[in-house]
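Before anything else, here's the structure in question.
All protein chains but one are shown in place.
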Amino acid sequence: MALDGMASVRGERLRRLAHDRLTPGTLTTISLLGLLAIWWIAAAVADSRVLPTPPQVFEVFWRDAVSGELWFHLAMTLMRVAFAFVAAMAIGSVIGIGMGISRQANRFFDPWLILFLNIPALVVIVLAYIWFGLNEVAAIGAIAVNKIPNVVVTMREGAKALDPQLSEMARIYRFGAAKRIRHVVLPQLQPYFSAASRSGLALIWKIALVVELLGRSDGVGFQINLYFQLFDVAGILAYTLAFVAVMLAIELMLVQPFEARATRWRRPR
Amino acid sequence: MALDGMASVRGERLRRLAHDRLTPGTLTTISLLGLLAIWWIAAAVADSRVLPTPPQVFEVFWRDAVSGELWFHLAMTLMRVAFAFVAAMAIGSVIGIGMGISRQANRFFDPWLILFLNIPALVVIVLAYIWFGLNEVAAIGAIAVNKIPNVVVTMREGAKALDPQLSEMARIYRFGAAKRIRHVVLPQLQPYFSAASRSGLALIWKIALVVELLGRSDGVGFQINLYFQLFDVAGILAYTLAFVAVMLAIELMLVQPFEARATRWRRPR
Amino acid sequence: MTGGLSNAAPGAPLRVSITRKAFRGADGKLVEAIAHVAFEVPGGSFVTLIGPSGCGKTTTLRIVLGLETEFEGSVVRPDPDGRIAVVFQEPRLLPWRTVEENVRLALPEGIGTEDLDELFDVLGLSEMRSRFPTELSLGLARRAALARAFAIRPSLLLLDEPFVSLDEMTAARLRRLLTTVWSARRTTALMVTHNLREAVQLSDRIVFLTERPAKIRGIHEIKVAREARDAEWRETELRRLDREFPGVL
Amino acid sequence: MTGGLSNAAPGAPLRVSITRKAFRGADGKLVEAIAHVAFEVPGGSFVTLIGPSGCGKTTTLRIVLGLETEFEGSVVRPDPDGRIAVVFQEPRLLPWRTVEENVRLALPEGIGTEDLDELFDVLGLSEMRSRFPTELSLGLARRAALARAFAIRPSLLLLDEPFVSLDEMTAARLRRLLTTVWSARRTTALMVTHNLREAVQLSDRIVFLTERPAKIRGIHEIKVAREARDAEWRETELRRLDREFPGVL
Partner (left out) sequence: QETPSRVEPIRVGVLQYGTVNWELDAMTREGLDTANGVDVEIVPFAGEAASSVALQAGDVDMIVADWLWVSRQRATGADFTFAPYSTSVGSLMVPQNSPAADLGDLTGKTIGVAGGPLDKNWLLIQALAKREYGVDLSSANEIVYGAPPLLTEKARTGELDAVLNFWHYAARLEASGFRTLISGTEAAREMGTEGPVASIGWVFRDSFAEEHPEAIDGFLAADLATKDLLTSSDAAWEPLRTMMKAEDDAAYRILIQRYRDGIPARSPGDEVKDTEALYALLYEIGGERLVGPSETLVEGTYYSGLGNGP
């Protein structure tokens, strides 16, 4: 009844190698191809102006890529997204951790948070443009202000769930503030930070679209709105997918390797 | 040099009572009044059509409240928000936990997630309306589809951070699926769930605004946009704040007591 | 390298034969945890594992439990449908459930809860039933974990250093409780301990392991009935074992 | 109810006088943890606390550390600026840092790291330096926690059952290490243990506590120099203590 382990260690090691090293890339490729296939089939079946096929979208992409227009708008949007992201994550994390740690601060600022969380993007953007003029600072500021409450909410939960045992240890062993934040707090907040930054990037980009729609003269949002006015879905998708491709590249080439390193210590399940 | 503890236990108990029971309500009130004061002062200083004072906003609120218009639009929006919220949290949690638990599933679906995370709300909403018609189902579906990827991202991080020790315990003691989810998994995911639902409600409401702008004839989003066309900031704020008030009431009367119960076990810090 | 884990009929022995178990460390290096550990736990008997810290005892239990599947060798578990209870080296309680809930959650359908009062009483937990694990001292938490394991009336019981962090009086009381629980149903039990006195008092067989990677250092059978193991017998036995396996006592 | 915690000059004794400590349970009820515990740890001496599981020993240490501020009574700590090291009842390592990083992070500026090699060596951790705590056995993790405490050369050392989950040989080695570390700098040390043998071997003074809520059951002074405490002396001492405080051995 006993099944004796027969595979040799060497064999196992190879198998594990294949499992761990080769598959990720392949899997991602298969995944992307699957997505493309679903889209293509859906577009072919729908046969509608509203859902163009991949080649139709690629045509627009190629046209605007060759003319350089796409890169320009993409770069403008990415610039705004990057600045707003850094600002929102930094400010939001500080506030969120503060509120998570101090119960009094949390009680006091919670209503403010709920307010800022629920102010429509439109209101913030319009007020920013009105007060600070139709310029980059207003645009980026408006995006960041829209995102900050979301970062706060997530990081606050993380700070509330901090392990008091480790904080006590750090206190007794007199970790300085820097040490404590870097080695005790941040590693515990990593999953919250990951969640906040992934959904954060997406949210920021969506707000950037509105910001560009309402008062900027370049950027992907500006272009998408233009194509929307013409009801040119292929154009909208071409710009959307160009941005998604950048995000995917960031995810696969920066975020995932970084996360893999940061969570090395977790026992593989 | 020793400071002897002199306060009696009874005194301490009273002090703690005051500290724990009375202050929350008072603090929240002070907090809200503070917010109102800041707004009022800012509006008085700015003295601009663009930043109306509290009474000006209240006037619009009162006018539309008396006519019943505000309640109607608010109810429509809340209805959409509620349905979309439940759908998005349920579907998003299931997908997110699945991706967090299975490394292969995560690898495969991660690119899809990034895609759906970054598709502009506009695109989803327009496609939903065109395919399914301008009806409530399309509207609510579009909102949910916009939100689901964000829930997935947060819950996935939570699932990745699940304590394997407890899972092992549950496995050995043969907890059934229901027991395992309810008593082992969900309590660990609570902070992630809290984060996802708070920022989720806010995000859903913001998307609802766009959904109502693009294809509904009622709801707060519809009204806010009308007021935007007229650049009537008082009107925009009246409707915004009416919604915020509802969210605040939910937060203070439902979410916080629930969370307090759910996190009773955490050692107070 | 995936080792076999299978189940034999009830009453059958637990057969452990691990020919190699290595971990891949996060630094990429291989950690050889077990070189060759093979022993048997006859159905209804009590076997103790003793070995230096870090030698692979917990790993052996984990393999028996099926929590580690990548190993060379085989494990045959008695009684396929029998309940298994473990006292892990850490309490592993659900921090968001009270002590009582933690125990109840582990109870399978068929088992009544009438006996819980008595169990909590013996374990000195009566007052703590409705408290959360974060409010317990480590010793109390360990006792709650023991309560959980005893409550389900297992057919296979695995204990990883169950009585550390307890004062001698409590530990003695719990050892007596264990003997009662165990002999009432002739549970098959495998315990890890560093305490040779405890081992001598409780076991039918003691398996001594070497330093990591673990090999069998020797197996000692105790034929004397538990009731006959008085203080004097114990001292002689301990001295004998100390001579045979120096360093353990 | 907030108790006083203050610092006296170096070389001064650690004075503990807790007249009451109660916890508010999550169920709203009060848990009386400490009734009256007052003792002194003379500067540079080694005192051990022994008491039943759950009686309030860890709570006493936490009050001394300043981690619990709501209590009645006072604690006077020697040497305001002196370093404090604790071995908690659980290892409390940062799981995302390697063993070595865990130790280094605790080192204050002034302390060199030359001695770490030797320390890791004695603790049997040399091979584990670059591993993560999740990859350690519990015994190894406890040793890492000991390494951290010893490495910072504290002036006040608090140990909460430091040698459980270790085999007797390792434990004996570590006790010797503790004696070396402690006598080299005449650290003031306060240890909690359930092991009377250990207490008798290491301490200058043993404080026996009652069941919860903790009161002083008795204080036993050991005047014999550590070098003179041979096996024979120990057995006599143990028997005497067993007679005086039955149930502890």
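Per-chain residue numbering starts at 1, and chain names A, B, C and D are given in the order in which the chains are listed.
The rule we apply is simple: a residue touches a chain if its C-beta (ideal position, glycine included) is under 8 Å from a C-beta of that chain, and two chains touch if they have at least 3 such contacts.
Since this is a predicted model, take the numbers as computed values, not measurements.
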Touching the absent chain when the full complex is considered, from A:G25, A:G133 or A:G176: A:G133
Contacting the left-out chain in the complete assembly, out of B:A105, B:L186, B:L226 or B:V255: B:L226
Those residues of chain B which, in the complete complex, touch the missing chain: 50, 126, 129-130, 133-135, 212-217, 221-226, 228-231
Where the missing chain touches chain A, by residue: 49-50, 126, 129-130, 133-134, 213-217, 222, 225-226, 228-231
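As a working rule, only the chains that are shown with their structure count from here on.
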Set of chain B residues in contact with two or more other chains: 264-267
Residue numbers of chain C (touch at least two other chains): 26, 90, 132, 135
For the chain D and chain A complex, residues of the former touching the latter: 65, 67, 83-86, 88, 90, 92, 94-97, 101, 105-106, 108, 132-135, 148, 152
Residue ranges of chain B in contact with chain A within the complex: 23-24, 27-28, 30-32, 35, 48, 50-51, 101, 103-104, 107-112, 114-115, 117-123, 126-127, 130-131, 149-150, 153-154, 156-158, 160-161, 164, 167, 191-192, 194-195, 198-199, 201-203, 205-206, 209, 221, 224-225, 228, 233, 236-237, 240, 243-244, 247-248, 251, 256, 263, 266-267, 269
Touching residues on chain C, where the partner in the complex is chain D: 23, 25-27, 31, 50-54, 57-58, 89-90, 124, 130-132, 135-140, 143, 161, 164-171, 194, 196, 247-249
